[in-house]
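In this view, the complex is presented without one of its protein chains, the others remaining in place.
Showing subunit A:
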Amino acid sequence: MDDSQDLFVGEDGRTRSVTVDLYNDSSLQVEISDAVSERDKVKFTVHTKTNLAHFKKTEFSVVRQHEEFIWLHDTYLENEDYAGIIIPPAPPRPDFEASREKLQKLGEGDGSMTREEFAKMKQELEAEYLAIFKKTVAMHEVFLQRLAMHPILRRDHNFYVFLEYDQDLSVRGKNKKEIFGGFLKNIVKSADEALITSMSGLKEVDDFFDHERTFLLEYHIRVKDSSLKADRMTRSHKNVAEDYIPISSALNVLGTQESSAISRSFIKLAELFEKLRKVEGRVASDEDLKLSDLLRYYMRDSQAAKDLLYRRARSLADYENANKVLDKARMKNKDVKQAENHQLVCCQKFEKLSDSAKQELIDFKVRRVAAFRKNLIELTELELKHAKVRAKATFCARGSAHHTVLENSKM
């Protein structure tokens, strides 16, 4: 099972560190080798390398858009065969709106900025845009890679089509009726979910699932909250970093205007702010990657796990109903055979689902712990690195400020 991948370390190029688990299976390797952002859509180039017999070629590429990913995800969801599997969460829609708006505002902008300030702001915003772009690529890629790694899901026919079929899948976006239908479905689902999870009549035969249910319900809420707060914190960090730009610029102007002893101090301070800006910017983006993205992913993944539990609960309800029907039939001695068959079917379905779900949930935990551990350690390492850079820069600046003071007192 693939962990959440950590796709870029640093801002240079697309260096990735793909976590490969123990069952390294290279028989089907999927990656997004290229992506192009056009006006309002992104085109991903999905590149597959495989030695599986089913495929016509060993290496091939297709171009896919976001809607086609969603279509693929939905087909998995709707497939009864996969009811006992945690379906990897669909990647979020690429959203460059905010970033584009900011760039636009900057362009229309503000005559009050100096040329350097403007250039720096532009650079910041472009970097932000690029980061969002990279992230959306990563999310889509992770989705595909999890599918490719899963022993059952990878064999899905639609998946093959998705990877191989070099024409447009003509997956139209959901029309209004479908969206509304989907919306209704969600309401019904969550109502059912609530009903089922609270129904005491439903005998939870398995301690394992009982525990998992309690755990997942709470965990999902908490991780959602943390994801939100982490986002806000990251955003604030970015704001502070951006604030350093006009400060540094104004200090520079003051330093050059000034003919007195403090001109050098101003310039040194301006330099420091510039250095700090870069560091703070990196801290913010690292926090975003290691923390916010991680939390966000597990918010979605834990939702998928919850969905699995719900499906199992529904199957259990069906099974219970079938039992009741069978009892009634036996009492009335009518349609007993039919009822028996039905009950058997339900029982089998339920047990198969339960077994699969158990394994899936265990895997989920392993995956989750590994991902958190990896990201937390990396985050700490990065924060340490940045803290050193910051400390050094401020230390030096202070040193040179003292130095100029001493120098001037000799003058």
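Simple rule for what comes next: a contact is a pair of C-beta atoms (placed from the backbone, for glycine too) under 8 Å apart; a residue touches a chain by one contact, two chains touch by 3 or more; residues count from 1.
One rule holds in what follows: contacts and distances are computed from a predicted model.
Name of the non-displayed chain as stated in its UniProt record, restricted to "Sorting nexin-2", "Mitochondrial inner membrane protease subunit 2", "CCR4-NOT transcription complex subunit 11" or "Superoxide dismutase": "Sorting nexin-2".
Among the residues A:Phe44, A:Phe69, A:Tyr82 or A:Tyr244, only A:Tyr244 touches the chain that is left out of the figure. Across A:Val223, A:Leu309 or A:Ala329, the residue that sits in touch with the chain not pictured is A:Val223. On the side of subunit A, the interface with the absent chain consists of residues 112, 211, 215, 218-219, 222-223, 225-226, 228-230, 232-233, 235-237, 239-240, 243-244, 246-247, 250-251, 253-254, 257-258, 260-262, 265-266, 269, 272, 365, 368-369, 372-373, 376-377, 380-381, 383-384, 387-388, 390-391, 394-395, 397-398, 401-402, 405, 408-411, using the contact rule stated above.
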